[in-house]
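A single protein chain has been omitted; all remaining protein chains appear in their positions.
Then we have chain A:
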Amino acid sequence: MQDCTFFTRKEILRLHGRYHELAPHLVPMDYTNDPECKLPLALIVNMPELKENPFRNRIVESFSEDGMGNLSFNEFVDMFSVLSEMAPRELKAIYAFKIYDFNVDNYLCKEDLEKTLNKLTKEELTPEEVELVCEKSIEEADLDGDNKLSFADFENMITRAPDFLSTFHIRI
């Protein structure tokens, strides 16, 4: 498994410990029978690393196979591996796009941006200001002129951001 993530063996074991302590009665310490155990969204977003993040629900949902936020251990490790500092920029951009895509339609349309902005500012901005910011963002990043951001637009914009790698990072 070490080949599939950016973690070392010790870190994977540590992660397993964290996963286990989220729900000791659900998660087995021993995987011989390949249990199909998944932890629900509510348990995972209470982790101290994710608790304060405004996008915690979206993060967990993007890494879960069923889209509802239930993570098996594989997906748990995957999530922290992508968010670790060793993951490359391109990989992070892919998942960032998924996280900010609230309606999961593979485009960042205006509603997605509005939701992002409201989460970021805790709805402190007036509706006109929200409108303006979203419009400006689309104008800046949209390259093919369809009034929403496809992955290519998003990637082009985010890979040039100097802060992206340092802010899109969770240390576990």
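The working rule: a residue touches a chain if its C-beta (ideal position, glycine included) is under 8 Å from a C-beta of that chain, and two chains touch if they have at least 3 such contacts; residues count from 1.
As a convention for this text, contacts and distances are computed from a predicted model.
Peer 1: Looking at what's absent rather than what's present, what does UniProt name the missing chain, "Protein O-linked-mannose beta-1,2-N-acetylglucosaminyltransferase", "General transcription factor IIH subunit 1", "Transmembrane channel-like protein" or "Sorting nexin-32"?
Peer 2: Answer from the record: the omitted chain is "Transmembrane channel-like protein".
Peer 1: Using the touch rule from the top, list residues of chain A that touch the missing partner.
Peer 2: These residues of chain A touch the chain that is not shown: 1-6, 8-13, 16, 29-34, 48-49, 51-55, 65, 74-75, 77-78, 81, 83, 87-91, 94-96, 100, 113, 116-117, 120-122, 124-125, 129, 132-133, 136-137, 139-146, 157-171.
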